[in-house]
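Got a structure for you, written out below as structure tokens; questions coming shortly.
Heads up, one of the protein chains got dropped from this complex, but the rest are sitting where they should.
The first chain written gets the first letter, and so on, giving A, B and C; residue counts start at 1 in each chain.
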Amino acid sequence: MPPLKKIFQHPARDAKPTLWRTQGERENSPEFAESLAREFSTDATAIDGKGSGLSRRDFTKLMGAATALTGIGLTGCRRPEAHLVPFTKSAEWTIPGKYLYYASSMPTPVGAVPLTVTTTDGRPTKIEGNPLHPASNGATDVFAQASILGLYDPNRAKEITRNSAKASRADLDAFIAQIRSAAVTNGGGGLAILVGKENSPTVERLRAEIASQFPKLLWVQDEAIPGNHAVFDALLGAGVRPVYDFEKADVILSLGSDFLNPSESGLGFAKGFAKRRDPKGKMNRLYVVENHFSLTGGMADHRLRVRASEIGDFTATLAKAIGAKLSNSSLSGHAAAYSSSGNSFDPAWIKGVAEDLIAAKGNGIVIAGSAQTDAVQALALGINDALGNLGSTVNSVQTSAKPSASLADLSKAIGAGSVKTLLILEGNPVLTAPAELNFANLLAGVPETLHLAQFADETSKVTHWHVPAAHYLERWGDARSIDGTICPVQPMILPLWNGISSLEILAALAGEKVDGPSVVRATFASLGKDGSTVSDSAWNEFLRNGFASGTAWPVSKPALNASAATSAVQSAPKISKDFEVVFLRSSSVDDGRYSGNSWLQETPDFVTKLVWDNAALVSPADARMLGIKDGDWLKLSAGGQSIEAAAMVAPGHVDKSISIALGYGRKGISHVMENVGFDAYPLRDSAKHCFRSGVTVKPLAKDSYTFVRSQDYQNMEGRNLAREGTLATFQKSPEFASEMDGELPKPTSIYPNPPLTSDLQWGLSYDLNSCIGCNACLVACQAENNIPIVGKDQIRRGRDMAWIRIDRWFSSADHKEENLEMIPMAIMCQQCESAPCEAVCPANATVHNEEGLNLMAYNRCIGTRYCANNCPWKVRRFNWFDYNERPLDELYYGPLAHKGMAESLKLSKNPNVTVRMRGVMEKCTFCIQRIEEAKISRSVKAGASDVTKTPLPAFKTACQQACPSESIVFGNINDPKSAVSEAKADPRTYSSLAYLNTRPRVTYMARIRNPNPAMPGADLVGAANRSAEQAQHS
Amino acid sequence: MSTPSTVTTNETVDPGAPDLSVLERPPQVLNHRGPLWVTDAVCSIVEGKTPLWWYAAITFTGSFAAIGGACILYMICTGVGVWGSNSPCFWAWDITNFIFWVSMAHAGSLISALLFLTRQKWSLSISRAAEAMTVFAIVCAGVYPAIHIGRVWFVWFLFPVPNSYGMWPNFSSPLLWDVFAVTSYLTVSSLFWFAGMVPDLAVLRDRATTKIRKFAYGIASLGWLGTARQWRHFEMMYVVLAGLTSVLVVTVTSIVASDCATSVVPGWHATIFPFYFMVGAVYSGCAAVLTLLLPLRLIYPQLRDLITPSQIDKVCKLLLLMGSCVGYVYVFELFNAWYSANPFERGAFWERFTGSSAWYAITCLSINLTVPQLFWFKAVRRCLPLVFLLAILCNVGMWFERFMIVTSTLTHDFLPSSWKDFHPTLVDILTATGTLGIFFTLFLLFIRFVPIMSMNELKAALPGSQPDHSNHSQPSTGEAH
Amino acid sequence: MSNFFPRWANWLPLQLLVCGLVIGGPITLGIWYYFTPKYTRVGYQPDQPVPFSHALHVKQLGMDCRYCHSFVEVAGHSNLPSTQTCINCHGQGKILPNSPRLAPVRDSWQSGQPIPWVQIHRLPDYAYFNHAVHVNRGVSCYSCHGAVNEMSVVYEAESLSMKWCLDCHRAPENFLRPPSEIFNMNWHPASPEAQRELGTKFKEEWKVNPPVSCGGCHH
Partner (left out) sequence: MSDQTSHIRGRFHGHHLPVAGSKEEPLYAIGARFETPDALVHAVDRLRSEGVSLYECFTPYPVHGLAEAMRLPKSLLAFLVLGGGVSAVLIALSMELIPSCVIYPLVVDGKPLNLDALPQYIPIVVALTIMIGAVTAVVGMIALGGMPRWNNPMFAWDLFAKDASRGFFLAVEARDRKFSTSALTELLHELGAGDITAIHQEAPEGK
């Protein structure tokens, strides 16, 4: 019988619920509300009218907030009225509150990243790799992980504009139609289309289509950071590209190539390379020749610092040596053809590498940086040829890439006034074009220009039309992954801001009817055997698997065109002894295409640990020579162009060389990009090499710039934190790592610990040896766990929120630059069995559960911060402000700051993870929401039967799932057969700070280097802790 | 009616007068003052017209207190982030000042309680003020634990009240110990202070002329008549409270010390901390007593016969003793770190004195190792202005010690990758000065409205105050055991 | 008169003490009851846009919970029925096609605007609850929602406070039912002893081991 109190007569509402209308009003953008209404309906989850700071399921809250608020208003102090809004018509596949997975892919210039996208109630919330895909191990890179934020980014362009006045979709269609009709009459004369490198078969098909209709069309393809396509066409044949098999390679020489960096060369390489780093197997050896520390340089067994512009000289010298040793005339010929700038290199080094490569004949790889000169590419291939690597470790694929005009050609055409209409589909030439082209002015001269982009960026400012581009999660499409396999691009959600895809425009030009996947399906059909139609089943399989099997490019033994090689070698540019500037692909914003993404901006750079900035990296010696320190300004000028940038001293950097990442210093686009770094594009010449030689450097007397790094101290201060040894050490005493605790007290416990009862005991093993430090885990964690960003200023104050961070240690056994080593070490909550943080929490907000997890109950936390003080790894993060609810530039305004999260960002939140409020502590939870999810589905499956007899569904933590080199292994350490148990059984395993006897559930596997005894300084390799021990005893 | 304003004092008291023979104990009250004079001298401070300097002073201190309050309010509704605290230095000035104030409180209790138990008569005239200082210092200390947390509105999670969550606090947390320790310290010391004051309040009541005073002091003195029975219970209570307080002082310091000692942080994780904090506490407390009493003596000439140079001399000696203990701990800590051969321990102290925290670590050491040693010299102990100056220095030194212990340790813990330096913000600074404001405001109110000395104890100790046939050597011994 | 305080003043302390007890006691007890979910939550019975009667549909017509709350066994959320579900029976030419009380349903069906049911059972945002795992492991709707089949207008029957949850998580044997009776609102154990016996049996056979540490519900 109900107690007859509190029967609420909520004021009667008009029969037609006003939910969506109020929603629209709140949103101030009817289109958005509409698109929401069309796309999702909420399910029976709570809509908390009170809008408490700790809010899960923000999405449904977004739906209900408006009405719920009216509830508050009308019911006064009584319980506010909240609503549940069910579907009107049930939607196919959708079970309210259950995840739905789709296979898709993210197109990038390197190649599509195969993905599985997690959607909740019709909104994509998480990106994972597609494990089925041959060229993917289910891993992803930073950019793929962060693209989820890119989708919901409230700063995206929202409307079509013509001459900066709002235009309708109809106007656009009319415009396209008019272009088409004009082209039909004059065969496309005066029409130019500028696209990026997307590897999309459909684009290729439509291009062919359009080209056949309008023969006079000018088709331009441009990338800010191009590969050396032209030279490969010459060396190996049109459209033929080399591919490398690192799993087979015993000896690898990188000539300024950062091949381990996923965003540089896809995920496959890191995976193959990592497979060969296991000291128990046949371990490979990596030589790196580079000007600045790259990920690959960090992994090197031997690293030589050489200016990027002199890598040509180095390669030639090496080629000469190898040619002589092998008495290989053609290689010697190539080498001889090189006009050296007369730089000499340590002969011992050259000899060592040469002999090692020869010893590994047929199983070596010499790989040159993708933006190196044609000469270096040719020589590298020449060496591989001479060593018989071609056909074994170095193969080639016949890509479908058709030659197209370059940006330079386009500029010429515009200059000649022969371009009347220019469609720029994605890409941002005004930012990235070489300064000497003066592209902005050229554009102004074109009568009709249209720019399709996700942001109203530099280019949009000078084009007549600006069209918001659809995010790849909003549109249909297809793309080839790095091995040529075709992957679908599926829309997970209707365009939030009516974005339009380049396919739609191209199809319209080609006169094809655009209707959902039709264009893509047509392409897919054309690939079929009969080339006519394609069966639904095949199509559905394509969509379900996320790739079309058997569409990979055939791999064959490359044939090097000797004469072309010689001429390529002769084309080597002259190198000046003066400073060079090296243009880096940013680890955070790539070539600038991601500068709007605050997750990426806040992700520390691989090596410098710099956030929200790039910097002019100079070697310590140069810094002394120029009399500058971190943050001092430099003026870099070459060929009439000059930029100003603040300098940062970079250990391990070569002298007379300055490295600076591209894609920063953009102005007036969105507040995320404001005051972030320095634009280096103006210094590039149209050769678009990765370096510019002969740059004059002048320190400026400006007050110094504030750089913020997530890690202030660079070396281990004589503490054995990250541990490494050489292959020899390992073979002598496999457990050398755990023996490094030296004189530290042996852990002892004064009383028996209460037993952890569950059959599931979670643990994690992390392999320093294969981790390349690529940050993928960081961003994956950020996406999975609703981690807020805090901005440059807060990080400067030491208020980073990342749950997993990558400590990057520099160490050098003899304290010399030459022998500097870099070791990345990921630190997340160690889930100690006897956790120091727990004892000191007065509120019992952090305790242990029966599965050995160190829990954190946000809603119990009162924020004494004692736990964090007592955490030896300092992995606990405190919400100093209301980072989720307040704008980052108003944090200090207190109650006067605007409250509330951008509506679109609410959609991006993981519904199973609480969004934390101000004043509470948070930390890595081993993705407990995934653990609970798995346990629940196990119980549901078990139903009325013994649950322990039901197997636990396989799952991974976010960081583990993202890791391209499979360095992170998570699982049940109670099960001796589990991967994690095996990993922990490895002799290299050690616990960090074992002497504290906190018994961490996270263990580390020491890094092993494989030096070549014949090399100079070989005895100083893998000795990061030797200096440590010395320091300890001194 | 007696007119207290007409109290005369003998200006010609020479501190170093030869008639003070080393053999006999110096008298508690100079110039052979009688009970009536004592009463008038003490009451006159309360009964006289409010001096202008008092108004000026309290406006000054009060405004600081107000600013501090505003900062706290701003902090609570904006976030702890308005302080300079960061990761790894999650605690900074909040806990620094908490420890500083709590420690300062201790000397008050010790001087009144421990010296009372050990029959150190010389403390009689300063004990009341010392106790008051204790209470006010705890008030200031109590401010921080209350506000420094992220979600003040949930502070009730700290108390074991049955609730609909079925959750309870974690009794193994030193912070929870703090809650209980500080609460009971505040309670006990205020009781000690007030109860001891009742008879003197009664005196004020009897001498009261205005209705308000009659009412206020009447209520406060609970109708005390000074009957033999009341005195008997009163003395018993005083002994008991003195005993309890002395134990409590040790307990509270040890508990506060275990905030550090029970953690694993190198530089904190040391068994010497309770002792460390204890001696530090008394040291800073004695310094504080001197800083407060010497100006009083200057402002109210009649007190010069009550707060005698020999007493100040004794406090200085206590200061010297405790200062030396503190110095010993410093050296011991360093030795221990070296002897542990533990790179983390060694690193912590190496960084403390070479790293970013060097400037304040060295300031702290140089003050606390040298200044108290000056009190070896009688000349220094007898030169009151100098004593005052040094006492203030000692307090500054102790504040820096707390700052060093909290901040420099946290900023250089296990992993250099997480090291970060601490920089206070304006809010930090104003909140700190705010507590200073609160402290002095309360103390000004104290000297204005209640007897700043225990008249009954003084009178009972005056020569000839007891029946000469009585064979009781000291007051209260009969009752004490 | 030189006694400043009147005689009655001497009684003041005692009087204050007594008043304190007389007033303070009830206040404490009052807060204990009236400020906790036992009171603030239980019995919340808002009016709904559509006067849907569970008593009619379940008790009299004998419909199964899962006809409308169709995903309760597979999903974390027990979904509310889509308008479609209502229309299945109440569509044109079917039951009460023109009843004015069903007007909101028809409007919703035509306009596509969902029916804004007023939420009754609300957990805080930081508490994670999963229906599927409960109903599949022997916890009946009845245990948390009460005798919904008796309610013509639904109200909140249980406090849904954390302590209330823990009571069951600590001793599930007091609530576990035969799988067949999960959705049977009329099934009641013969006696508490019988229930405990039955529950214990299930608990051991199925290895029912509900989480009692924070992580189970707060993440």
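Here is the rule we use: a residue touches a chain if its C-beta (ideal position, glycine included) is under 8 Å from a C-beta of that chain, and two chains touch if they have at least 3 such contacts.
Just so you know, these numbers come straight off a predicted model, no measurement behind them.
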item	value
Displayed chains contacting the withheld chain	A, B, C
Options B:225, B:298, B:331 or B:358, residue touching the unrepresented chain	B:225
Per the touch definition above, residue among B:35, B:355 or B:424 touching the missing chain	B:35
Candidate in contact with the missing chain, chosen from B:56, B:236 or B:358	B:236
Contact partner of the left-out chain, one of A:752, A:895, A:951 or A:976	A:752
Chain not shown: contacting residue from A:369, A:836 or A:1000	A:836
In chain A, positions touching the absent partner	749, 751-754, 756, 833-836, 838-839, 841, 844, 847-850, 999
Hidden partner chain, residues of chain C it touches	1-10, 12-13, 166, 213
For chain B, the residues touching the chain missing from this view	1, 35-36, 39, 160, 166-168, 170-172, 174, 176-177, 180-181, 183-185, 187-188, 191-192, 194-195, 199, 202-203, 206-207, 218-219, 222-237, 240-241, 244-245, 247-248, 251-252, 254-255, 258, 455-457, 459-460, 465-470, 472, 475-476, 478-479
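Note that only the chains that are shown with their structure count from here on.
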item	value
Chain contact topology (line, ring, star, complete or other)	complete
More contacts between chains, B-C or A-C	A-C
Whole-Å gap between the CA centroids of chain B and chain C	55
Euclidean distance of C-alpha centroids - chain A vs chain C, Å	46
Residues of chain C engaged with two or more neighbouring chains	none
Junction residues of chain B, two or more chains touched	167
Of all residues in chain B, those that touch chain A in their complex	74, 77-82, 84-91, 148-152, 154-155, 157-158, 167-170, 172-176, 179, 259, 262-265, 341-344, 347, 410, 413-421
Residue numbers on chain A that touch chain C, as the complex places them	2-10, 12-13, 15-17, 19-20, 41, 43-48, 52, 54-57, 61, 67, 79, 81-90, 95-98, 758, 845, 847-850, 853, 855-860, 912-914, 925, 928-929, 932, 936, 939-940, 942-948
Residue numbers on chain A that touch chain B, as the complex places them	711-713, 715-719, 721, 743-745, 794, 797-800, 805, 807-809, 827, 836, 838-844, 847, 860-866, 868-870, 872-874, 876-882, 891-895, 917-921, 993, 995-996, 998, 1031-1032
